[in-house]
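What follows is part of the complex, with its chains left where they were.
By letter and in written order, the chains are A and B; residue numbering begins at 1 in each of them.
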Amino acid sequence: MVIIMKPTASEQEITFVINYIKRNYDLRIDTITGEFQTIIGLIGEENQVDFELLELLPGVERAHRIQTPYKLVSRSYHSADHIIDVKGVRIGGSSRPIFIAGPCSIESKEQLLQIAAQIKSAGADILRGGAFKPRSSVHSFQGLGEKGLELLARAGEEHGMPTITEVRGETQVEMVAKYADILQIGARNMYNQDLIESVARQHKPILLKRHFGAGFDELLNFSERAIAEGNRDVILCERGLIPVGKGRQHTRYMLDLSIVPLTKIESYLPVIVDPSHATGRRDLVLSMSLAAIAAGAHGIMVEVHHQPEKALSDGPQMIRPSELQHLISTSLNIYQHITKET
Amino acid sequence: MVIIMKPTASEQEITFVINYIKRNYDLRIDTITGEFQTIIGLIGEENQVDFELLELLPGVERAHRIQTPYKLVSRSYHSADHIIDVKGVRIGGSSRPIFIAGPCSIESKEQLLQIAAQIKSAGADILRGGAFKPRSSVHSFQGLGEKGLELLARAGEEHGMPTITEVRGETQVEMVAKYADILQIGARNMYNQDLIESVARQHKPILLKRHFGAGFDELLNFSERAIAEGNRDVILCERGLIPVGKGRQHTRYMLDLSIVPLTKIESYLPVIVDPSHATGRRDLVLSMSLAAIAAGAHGIMVEVHHQPEKALSDGPQMIRPSELQHLISTSLNIYQHITKET
């Protein structure tokens, strides 16, 4: 539910309304202070609320229910695009698409510094690398842990790129937040509300990956968990759904690009695409990246390795730095056409 | 299985090999006469064949098994792109993408002629329109039948566009082939081998839509049915799979664009995309069309109506002719970038 204050509402009136709600209902509050108006969002079970009464409070222009299951993340609540600034890299709205690149796993100092240097000169904006790997099998490489985080922070600093890495569980939240600029919640954790809320409280930008079985509403619902904690800096990321075509699968997942224009219609949050996990194949990454940009994505997150054949994980889907350069320049050309034309 | 003849093989040697196979095995034959070499493909159960013996026949360079389930449609059998020419419109290979447009159903002479005029001036290449509609419910509009076909042929002629329409069942094959330039086999019929073979024998180009639950191998396997009948003019068309994201669905189907680069890797056939049925939403058609072109599609098939709100079927997904014009011009700009860059 949303309370829209009059453009002429005073500080006192706004405070009065907020206090009134806190006193009378078991609800939390989110406030958007716009250029002209303040909007107050209510968080929790709305059935308890008497709408008509609220509209009688001083300074209130209108109170209305938002029909979608997600509310704080909806364009009906907050109409302007939300742009996230990470150390000068702007993500969202009509900013040019950004490119997040780096290896699947951080394997060693040499590996990471070399890749960081090469993706920087290929045009990447943000450095990625996994330190705590979510793995299906207890018998696989599980990542370097905190040592990996240190290497990531250092490589980002040396090459002037903000960094992103995954937080796999609640016990690692504070540690990862000490090192990385963007905290990633992986696809397997998209439904993990406790983790999302815990990460949101670090007040750093969050990248929330869509689970491979999640509907679009669910992606928005769980991003709402972060906003309800007071952190609106959420980047959504499509990385493919369970493939349904019968028989042999030619890709790891199925990239659902419709999510890109849908997000722009339904929400104000930025949305990017990860073609590496979606396809699982190096030879499809370029085509699917260009398709994502043509569909309007705010960015691409792609796995890059200087020696994919020697990688400890995800080798078959990582591209080389030279391929990244071509991907970025063609993407930016397409972006300029889309923008000019639309 | 494939028999590659020597570049120096004579007509007689080729005929000898073909006759030898026909005499000794229960197999059909497909022949590709290239610029330098002739290739002979075998159709049927290959287990009966003695490979080593075949390599001893006069003029034979090599005989080898193709490992994929599809064979005649594979790039290992026929490496050059296959370009289909429909009354001067070239589809496939490095030809510029083509645009097939028109209403879901042919409703009346006035409707069709008006739409035909408008899409022609918007830049469309081929006119589409349904006369025999495959419908889930016996209680819905089923199409105008042969009268619709006549209207389609006439509208195509008046505006200088080849035409395409769906053949829904075996009993309509000859009738539809009398009127239309391209015979469409709908998604629901992709597994209908008898229909595919019957349509193929009309020796007109075929557009084969991927079933919404079909794996990529299956799409190729069933296109192989047409080629085995001697008709290689098959255009593949992606139109979306069953959506798997949990909960409320925001699109009718889920567009699987990876099929576009995959087809170009695995086969020589052209592949186009239908964003209208895939999304079921007018407001997503432009984005998904541009994405398809950026992914390398050989064309777009899109439903267009001058008054979508009055359409007898599929109203919510049809775009207006003015939107088509914008879609085509932006697509062609993206195409030029992809081509220049790649």
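Going forward, a residue touches a chain if its C-beta (ideal position, glycine included) is under 8 Å from a C-beta of that chain, and two chains touch if they have at least 3 such contacts.
Only a predicted model underlies this, so the values are computations on that prediction, with no experimental measurement involved.
The complex in this file is a homo-oligomer whose displayed part has 2 chains and whose full count of copies is 4.
We take it that only the chains that are shown with their structure count from here on.
Look at where the CA atoms of chain A average out and do the same for chain B: the two points lie 38 Å apart.
For chain B in complex with chain A, the residues that touch the partner chain are 213-218, 241-242, 244-251, 254-258, 260-262, 265, 278-279, 283-284, 286-288, 290-296, 326, 329-330, 333-334, 337-338, 341-342.
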